[in-house]
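One chain of protein is taken out of this complex; the other chains stay put.
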Amino acid sequence: MLEVKQLSVSFGAVRALDAVNLVVPRGEVTAVIGANGAGKSTLMRTLAGLVKPASGSAELDGIVITGRAPEDIVRSGMALVPEGRSTIPELTVEENLHLGGLWRPSAERKATSAEIYEMFPVLAERRRMRSDTLSGGERQQLTIGSALMCDPTCLLLDEPSLGLAPLIVTQILQLVSQLAREKNLAVLLVEQNAVTALRVATTGVIMNLGHVVRVGSAEEIAADDELRDAYLGS
Amino acid sequence: MKKKLIVKGLAATAAVAVGAVGLAVPSQAADPGVSKTQIVIGSTSPQTGPASAGYLYIPQAAQAYFDYVNKNGGINGRQIKFVAKDDMYNPATTQAQTSTLLLSDKIFAMYGAFGTDQHATVIDTLNQRNVPDVFINTGASQFGNVKKYPTTIPYLPSYAVEAKAMAYYITNTPELNSLKRCFMYQEGDFGIDASNGFKAAGMDFTTTTSFAATNIAAGFASQVIKMKTAGCQLVTFFGITQATAALLATSAKVGFAPTWMVTSVGSEPTIIKGILGAAATKLMNKMYTPSFLTPITDIGNPYVAQMKTLVEASGLPWNFYTYYGVNTAYVLAQALKAAGPDLTRKGLLNALQTNSANFRSAASVPLVVTTTSHQGLTGYWMGQYDTAGTLGRLTDYVMLATSAPTGGAKKAMYKQVGPTKKLLP
Amino acid sequence: MMPSWLRNSRLLVHAPLFIAIWLLLSRLNVIVEPLMSYYIALAAMYATAMFGMVILVGLSGQVSLGNGALMAVGGYVFAVTSLNWQTVPILGMQWNAVWSVIFAGLGGVIAGLIIGMLAARLRGPYLAGLTLGIAVGLPSIAARFPGILGGSQGLMLTVPYPEGGYAVDSAAAADAAVASDAAALDQALSGASAAPSDSASSSSDMLTPSDVTGSTAPGDMLTPSDVTGSTAPGDMLTPSDVTGSTAPGDMLTVDDVTGAGSTASADPVPVPSASAISATPSGTVTDAGFVLEQWQASVSIAVACIAGFVALNLVRGRQGRVWKAVRDDPIAAALAGISPAASKVSAFVVSSLFAALAGAVFAQILTYVGPGAYGVALSLSLLVGVVLGGRGSLVGAVIGAVLLVGLPAAVSNLAGERGWSDQVTNNLPTFVYGLLLVVVVLIAPGGVMGLLSSAWRRLATRR
Partner (left out) sequence: MTTFIDYLLGGFSSGAVIALFALALVLVWRSTRIVNFAQVGQAMFTTFIALAVQVATGSWILALLAGLAAGAILGLIVYALVLRPVQRLDTSGSIIATFGVLISLQALASMIWGGDPKSFAPPVANDGLEIAGRIWPISWYDILVYVVTAVLVVALTLLFTRTSLGLSMRASAFNPEVAKLSGIRVNRMLAFGWALAGVVGAVAGVLIAPTASLSPNSFDILLIFAFTAAVVGGLDSLIGAVAFGVGTGLVLALVTGYGEAGDAPIVVLILLAITLVVRPGGAFGRGKSRAV
């Protein structure tokens, strides 16, 4: 379980996150939605350790992770799938996949990669090719696979749907909710595409200008037209 | 007492000369860099960087000599202040440093300015401003043109003269003259001047090859193979000492063992020993090298003995560079002394031009500096390295020449005159 | 009604600005010491080259380690045209050094076009590699042409006079020198005995040891026997003297040098302070009433002001925006109808033009062109200057130029008199200079201009 307490981030004079409180339980997907500049990405990057918080903390299964280096946070079980499907183009598919969890014993890693190749057969097919030859959807699978290689208990997904065809988005999000259930992962999903995100999430969180505006069940928020008009601009 | 008289006589001669000029020109303020108690002398040379190896000792040795003279009362009551600037062998830096010497340090004269390209950037300024530009450290003959550069006075014999001396010795030594000759040179003034000298002496070569000073680290394999393939038996070489060391090593590696004849500035034995280690003496054995100074190892010679004493007492290593540095500083001191108590730039030049034959030095060849000719030293004797790695003098005669585009060297006898008391001017 | 290009280019603002700068510097040039004029000449020359570097490195985002070689192009064109074309009338006018500068600029444009086209497709280190190759290779080309380009020895120019024209070596003067050299040598030979006989006669006008020391010994001349063990009351140092004899030596001993003994004949004379030296200005006056350094500086200032004016108009104008657009996002720029390749080539051409102009001025200052004067070190120092000053700013270029001239001079006095060995003191300035480069890049990656603007921003936000 991921617990975020009073987390604040400042960039110069700008308050990007203001006392954010969140609970992401294991086994289900929590979706954070909000317009551009709401602070969603900052939240993700702060949790992953790429941005230093001004105050507040985050705990993963009772252990404080804020203030630690990104590589230590990953090793303690929280993996981030960053925005924009950041695979390394110069490396092959297999190398990109194996980047995740290099610190783990090789037997465990082999087992996990076999599992992932089974889950994403297209990656197995193309394992020797450079990762920039993959399509957008395939690359997203690769990024998620690489995150799973770290054997996380909590998965952060930053805008996985960006720039993908609707059909592929649906597939990927379904896969994410399936992962949450089957592997008992705490999944925090950040999405601009609110409708799709709320469809697979259990809980919905609405953010605006660095604040958490509303927390509720996904159905409830999906049904609230007023909220949508006020904060999601769609 | 008598000594003082003679010196005064010299000074009087200089004073008359200066006076004559003084009449022509309305009275002027004293020349810069000279006061009742001090003479400021400037110099530029590489003291750091790739070109500084060995050469950095020249100004240090000169400084040691000037310190010694100052301690003993200076020259005509004046202390010599020697300002040696580092130009890192970069022509632009040479000019900047020379400008500082002229305009900020207000030097009286330049002494021992180093390098051909480097000196090309300042020689005009120095001459335009009538600054004596004494004993430049370059063997390029172009600066010895008294019409163009009336205040510039070379000391080193030019590379052309050295090539002519080599040619003379080869032609007149049957066992060398029968050998197949080749020529290797360092690009720049070495190559141009030496080629001209050989051409003037009517010497031709089976093969000629060259190298750039900056490329020594890349090795001489190709040059050596080229000469080996051509069947060279005698190789004349003009390049800096590091290049000579590299050439000897590479040649030994491929079993190329011609008779070597190497320029005097490229055969400093301590540097070669430093680079080649234990193998140096074996590789240098039988190498011919012309020289113009009394052999550095001739410790019985009063010049060598005293200069060695001075250098070592000053905490410097005794090698060709310190030897050369003390020697030219010694000649400069004599010239300053001869220029008399009323020291002017014109007076110094005049003293040099009228007295050059009288200055004592470790040189074994005549110094030619007159009002119509600025050749500097004019020739060489031929030497050869022995199994112990010391250069022995082969010829009791010397071979004299000019840098002219025609004509070779002439054989002559030259007898050295002993030094002044305690090497003081 | 003003034509639109005139209104848009801010020509009206910039022209008076540069005329004012020119007047100010020219005035400064004649009131300061000649050495300062020399530094001004150098700094203005570097600034000219650096304006090009700002456009190339700062605006267009292309790294160049080869602009020193482009300066060589300008320098050589300047030297060759002024040495060989003096008698060639151009457009009915007599040859003038200005023509040489113009031709140098043209040469730079052509070289920049060629190199720019090679470089347009290259990025970062690949471009650095190519330009470094040019910095090494291009001056070597000059060494291949000993005839017209002077080979590896370079070409010497004579000190320029304001009324223009460069004196060429007259062959007659050289011949006369050769003839008198031969005569002087013959004279020396007669003194030294030209005959290959052993009995050298001492010429009477030779100074002999006895003249100096007052000894009346018959052997005035050094002979081998004197040295190898004569017992004559020697003026000579003999081995026995060296090895510890008690003879009242005329020989120099260690004590003489170190002053440890009491043998020194005179008390050391105190070294006078520098102010005791007569402070006559040592600059001689040329025909036009200029000291040489002032003349050099006035040429350098004029070229720098013109170059700065052109550079400022380019940077502030449309072309400047094009360069920045291509640097920041070549794809977006291409979509907006700008050709990234053409933009990069044009930056190279402009920077090369400025480099060549600076090279011509440099040749005029050095009175020499040669491969050694335009080596890799020069190219690197241009990059150093532009990084230290601030990459994208023309003011930064001027600051960088001043630093290039001032820093080495400043650090060279660091060692001073501290009793360290020559080995240490000689190398200390370079050591400190290297560290300075590192430190400046570390604490001010944006150079001096970066520091200034962040300080300004901090001040502004505080208010």
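Order of writing sets the labels: A, B and C. Residues in every chain begin at 1.
Note that in this section contacts are C-beta pairs under 8 Å (C-beta built on N, C-alpha and C of every residue); 3 or more make two chains touch, one makes a residue touch a chain.
Computed from a predicted structure; not experimentally measured.
Peer 1: Among the chains you can see, which ones touch the chain that has been omitted?
Peer 2: A, B, C
Peer 1: One chain is left out of this view; which of C:Leu17, C:Met36, C:Ile110 or C:Leu130 touches it in the full complex?
Peer 2: Answering carefully, the residue with contact to the hidden chain is C:Leu130.
Peer 1: Can you say which of C:Leu70, C:Ala97 or C:Ala143 touches the chain missing from this structure?
Peer 2: C:Ala143
Peer 1: One chain is left out of this view; which of C:Leu122, C:Ile306, C:Ala325 or C:Ala410 touches it in the full complex?
Peer 2: Of the candidates C:Leu122, C:Ile306, C:Ala325 or C:Ala410, C:Leu122 is in touch with the missing chain.
Peer 1: Which residue, C:Val384, C:Leu403 or C:Val448, contacts the hidden chain when the whole complex is considered?
Peer 2: Here the residue in touch with the unshown chain is C:Val384.
Peer 1: Hey, which of B:Gly73, B:Pro150, B:Gly274 or B:Pro295 is the one touching the hidden chain?
Peer 2: The single option touching the absent chain is B:Gly274.
Peer 1: Footprint of the hidden chain on chain A, which residues?
Peer 2: Within chain A, the residues that touch the unshown chain are 48-50, 69-71, 74-75, 79-80, 82, 86-91, 95, 98-103, 106, 130, 132, 146, 149-150.
Peer 1: Considering the whole complex rather than only what is displayed, give the residues of chain C touching the chain that is not shown.
Peer 2: 57, 63, 65, 118, 121-126, 128-130, 132-134, 136-138, 140-141, 143-144, 152, 330-331, 376, 380, 383-384, 386-388, 391, 423-424, 426-431, 433-438, 441-442, 445
Peer 1: Can you name the residues of chain B that touch the chain not displayed here?
Peer 2: Output for chain B: 48-50, 52-54, 56, 187, 209-212, 214-219, 221-226, 228-229, 242, 245-246, 249, 252-255, 271, 274-278.
Assume only the chains that are shown with their structure count from here on.
Peer 1: Chain contact topology under the given definition, line, ring, star, complete or other?
Peer 2: Contact map by chain: other.
Peer 1: Averaging only over C-alpha atoms, locate the centres of chain A and chain C and give their separation in whole Å.
Peer 2: That gives a centre separation of 60 Å.
Peer 1: Based only on mean CA positions, could you tell me how far chain A sits from chain B in angstrom?
Peer 2: About 77 Å separates the centre of chain A from that of chain B.
Peer 1: Measure off the straight-line distance from the CA centroid of chain B to the CA centroid of chain C, and report it in whole Å.
Peer 2: 25
Peer 1: Please output the residue numbers of chain B that touch at least 2 other chains, ranges allowed.
Peer 2: none
Peer 1: Using the touch definition from the top, list the residues of chain C that touch chain B in their complex.
Peer 2: Per the stated touch rule, the residues are 33-35, 38, 42, 140, 143, 146, 151-154, 156, 158-159, 169, 173-174, 176-178, 180-185, 187-189, 191-198, 200, 202-203, 205-209, 211-214, 220-222, 226-228, 235-239, 242, 249-254, 256-259, 264-272, 276-280, 282-284, 292-293, 362, 365-368, 370, 372-373, 375, 377-378, 408-409, 412, 422, 426-427, 429-430.
Peer 1: Any idea which chain B residues touch chain C in the complex?
Peer 2: Going by the criterion above, the answer is residues 1-3, 6, 29-38, 40, 47-49, 56, 60, 64, 67-68, 70-74, 77, 79, 81, 86, 88-93, 95-96, 99-100, 102-104, 106, 116-118, 120-121, 123-125, 128-131, 140, 144-148, 187-189, 191-192, 212, 299-302, 305-306, 309-310, 312-314, 357-360, 366, 368, 370, 372-373, 375, 378, 396-398, 400-405, 407, 410-423.
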